[in-house]
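Inspection log for the structure reproduced underneath, given as structure tokens.
Apart from one protein chain that is not included, each protein chain of the complex appears where it belongs.
Showing chain A:
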Amino acid sequence: MHNTEAKERVSSELHYELSQHYYQEATLLQNGEFNTWIETFVAKDLHYWMPVTERRYSKDKRPEPTPYDMAIYNDDYDEVKDRVARLLTGAVWMEDPRSTVRYLITNIEAFHTDKDDEFVVRSNFVVYRHRGQLEHSEHVGCRQDLIRKVGNGFQLARRKVSLDARVTEDKNLYIFF
């Protein structure tokens, strides 16, 4: 589950390393290097989750969505790998010519957990997508990740993506956030 307890903030060196990792991740995704991303930046015990959050009145006491509820992404490693593999079949007509996707990653806050090699990292994003001649969309939200130190780098073990929009103003969300 996602709520691995966040403890104190990481040092500035570690914060720097982590933010570099996030920028590299964005670069891979922007360049369509999905295989490198899934093979080196993603842990095998991944849970990649984008819940659907209803608009509810504040007095509504129903619990927040869990991974048993409706979600736009609710994937384990193999499912994300399948999504990557589809993009590389050469038969995704709407991605030929390719669309361009740009990630702006900000507000990175990183915390220790009770495991030495695992960190909770929160970040905000704006993702812009342009397609064809005039088509464009933007998606704004935040991510809560569990990141694991592996060798010289980091791997993503959990990602909860929270979109700000209730209704997606785009024909699909087949974008890795």
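Remarks
The criterion applied here is as follows: a residue touches a chain if its C-beta (ideal position, glycine included) is under 8 Å from a C-beta of that chain, and two chains touch if they have at least 3 such contacts; residues count from 1.
Just so it is clear, contacts and distances are computed from a predicted model.
The complex includes a chain that is not drawn, and of the options "Light-independent protochlorophyllide reductase subunit B", "Multicomponent Na+:H+ antiporter subunit F", "Electron transfer flavoprotein subunit beta" or "Aromatic-ring-hydroxylating dioxygenase subunit alpha-like protein" the UniProt name matching it is "Aromatic-ring-hydroxylating dioxygenase subunit alpha-like protein". The hidden chain makes contact, of the residues A:A71, A:V101 or A:I147, with A:A71. Residue-wise, the contact with the chain that is not shown comes from A:E169, picked out of A:E13, A:E64 or A:E169. Listed by residue number, the positions of chain A touching the unshown chain are 50, 52, 54-57, 60, 62, 68, 70-75, 79, 82-83, 85-87, 89-94, 166-175.
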